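This structure is in structure tokens; I'll ask about it shortly.
Every protein chain but one is kept in place in this view of the complex.
Lettered A and B in written order, each chain numbered from 1.
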Amino acid sequence: MTARLTVRALLVAIAIVILGVFPLVFSNPTTTSIAVFTVIYMVAASSWNMFSGYSGYIALGHAVFFGVGAYALTLLANHLGFAAGWGIFALVPVAGIIAGLIAIPTGLIALRARRHTFVVITIAFMFIFQLAASNFAFTGGSSGLQPPTPLWSATSYNDHFYYVAAVILVATVALSWLVRRSRFGLQLFAIRDDEERARGLGVRVGRVKLSAFVLSAIPIGMVGGVYAYFLGQIFPQFAFDPLFDLSIALMAFIGGLGTVWGPLLGALVLESLQQYFTVQSGASQVYLIIYGGLFLAVILLLPRGVIPSVEDLIRRWRTRGATQDRSRGEGDGGRRADVVKAAGAR
Amino acid sequence: MSASSLAKAVIDGILTGGVYALMAAGLTLIFGVMDIINIAQGALIVLGAYMSYVLSVHLGIDLFVGLIITIPAFFVLGVFIEWAFMRRLRDQERTAMSILVTYAVAIIIEGILSVIFGVDFVQLQASYINSSFHLLGFYLPYIYVFGFLLAVVLLGVLYYILYRTHFGRGVRGSLQNRSAAELIGVNVNRVRALSVGIGVSVTAAGGMVFGATNSFNPSSGYDLISRLLSIVILGGLGSIGGALVAAVFMVTLEDVVAVVWSPVWATLVYYASLIVVLSFMPNGLFGRAAIRAQ
Partner (left out) sequence: MTRSRRQALIVAAVAAIAAFVAGCGGSSSSSSSAGGSSASTGSGTSSSSNKSPITIGTSLSLSGDFAADGQAFEKGYQLWAADQNKAGGLMGHPVKLDIISDASSPAQVVTNYQKLISSDHDQLVFGPFSTLLTVPASKVVNRFGYAFVEGAGGAPAAFGNGLKNIFDVSLPVVDNLVPYAKWIASLPASERPKTAAYATSDDPFTQPQIPLAQKIMQAAGIKTVYNKVFPAEVTDYTPIATAVASSKAEAVVLGSVDVPTVSAFVHAFIQQHYNPKSFIATAGPDQGDAFLKAVGGASNAEGIMYPNGWYPGYANAASQQMVNEYVSKYGGNAAGVNADVAEAYSVGQAVAQAVAATHSLDNSKIISYLHSGVTLNTVQGPVKFNSLGENGAAAAFVFQWQKGNQVQVLPVGASGSKAATYPKPNWGS
């Protein structure tokens, strides 16, 4: 048991080290630029997964929190007269908290609905925020807003944003992992597997769902702020972008919904591949066909996502010839939640 | 703002609502029967519009007559999509996975259309597109009236199939309880394939009317899909009549707000009212209570 723990801790340490030294090794601004966006998406996918993956409620409106974070950071930076530079990063947690506050009323309304209706309500909220941002003067209307521009040198400019995003990433993954192992996480899984039964066994379903919803909004709000600062410009249709929602859902699915590392893998692969593809592809629209085809292939061949499927393969290879073990449905985080335990341990 | 401009807004809303109902009908059928959120619906509509475009521009076939070709072609396409992609989705996470699969299909369709047709905007043309007839002091454009009538007819046919035929009973039965349906001899796979085929074939008509009333290019599908999803949920999953009512409600509300208040708030008011309605009627206007656990 101790040995396993040590190996696992070692692997996590290696991952963190890689995360930390990446821009020092691959210092080309193109690569670090792609890296900043990739890390931002890793946070977003992981955070989204903390709610949608664990509870089974597919939300397609988390762009609300991304946009709120972006606008919050920019508005605060401009109105409080922050000078461009490291100081503005202090506003990032504030942006996250504001996003979390917004998640409370929106979550209260949306979570009263059944799953199908819930999806549409989250989409509706996304559009409401996008339209509001386009029409209010204080958000700059359709011209958007610009935060101050720091004067860092071109070669190391991206690294500042990368490290801030990387810190958020480590915190988010840690949070995701902690939630998963906690009683709270078990309750979420119970809700995912059978909500009525969970409720009947005493799980405070409404409160649990809302807490997860709000929790998942905060990291997304934070990276929304980082994004706005990095780009130097926010327009409403890009801050509140339906494609953002589809992308993070896709990333979490492909990596493995409900796992801790799945969304990271999905975001890593999809975002860096996507930027790389676009840069190389030029005018040919054929890349769209290839891109879509790749998606389809992955989804159909690895329906539970990369990590759980690869896991399955490894397990089956290992236990080949051995007696059929009663599958515990691991990997996709679909381990049969111990509902009784979740309800009992309160 | 006068009474007549208000009345005009309502009339416009009803007619355009018919167009949207036609586009959403296939979606509600597939969603309701298969539990699948078909994100590719927007792309399919654009595909339908392009098919009508090709028939009209290169073969000189009238838009409505061309439906005789596009509707069966889309039926085959729908059956293919169900067999190739949707059948592989396991029941457990079907809804969630369907978002991804259909999104990938939408991207592929967009890519193919871009390669064939390029990115310039086109619009379906016909002699009746710009003409209108005079009624009670209003000009009613022919194309919208035809589109509305087409919507009513096709939706009526759909309703008939679903509620008055043996096949339809099988469809509704397998929605409620797959194992029981199989037990009494319903070939669930075939029923599902045919349902998707029918849903997609109606979309061909929706695409034609859309293309006649809007400029479009291969990327035009994305703007549509959020609205269509909201119509389907508002109307009630699987309810054909609900889709019509919800679509008319949506467009009429937006049109009235645009006239009474301002166009910039029209869409926002719609989405806000959607949330309000769904909070009180979580199954939509005409949805039945959940039959099985989610």
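Note that a contact is a pair of C-beta atoms (placed from the backbone, for glycine too) under 8 Å apart; a residue touches a chain by one contact, two chains touch by 3 or more.
The structure displayed is predicted, hence computed values, not measured ones.
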Contact with the hidden chain (one of A:S143, A:S182 or A:T319): A:S143
Positions on subunit B contacted by the hidden chain, ascending: 2, 4-5, 8-9, 12-13, 16, 114, 119-123, 125, 129-132, 139, 141, 213-217, 219, 223-224, 227, 251, 254-255, 258-259, 262-264, 266-267
Positions on subunit A where the hidden chain makes contact: 4, 7-8, 11-12, 14-15, 18, 22, 25-26, 28-31, 33-35, 37, 131, 134-135, 141-144, 146, 149, 152-155, 157-158, 227, 230-233, 235, 237-238, 259-262, 264-265, 268-269, 272, 275-276, 278-283, 285, 288, 306-307, 310-311, 314, 330-331
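Keep this in mind: only the chains that are shown with their structure count from here on.
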Touch list for subunit B against partner subunit A, complex: 31, 37, 39, 85, 88-90, 92-93, 95-97, 99-101, 103-108, 110-112, 114-115, 119, 218, 222, 226, 229-230, 232-234, 237, 264-265, 267-268, 271-272, 274-275, 278-279, 282-284, 290, 293-294
Subunit B contact footprint on subunit A (complex, rising order): 56, 58, 60, 109, 112-117, 119-121, 123-125, 127-128, 131-132, 134-135, 194-196, 242-243, 246, 249-250, 253-254, 257, 285-293, 295-296, 299-300, 303-304, 334
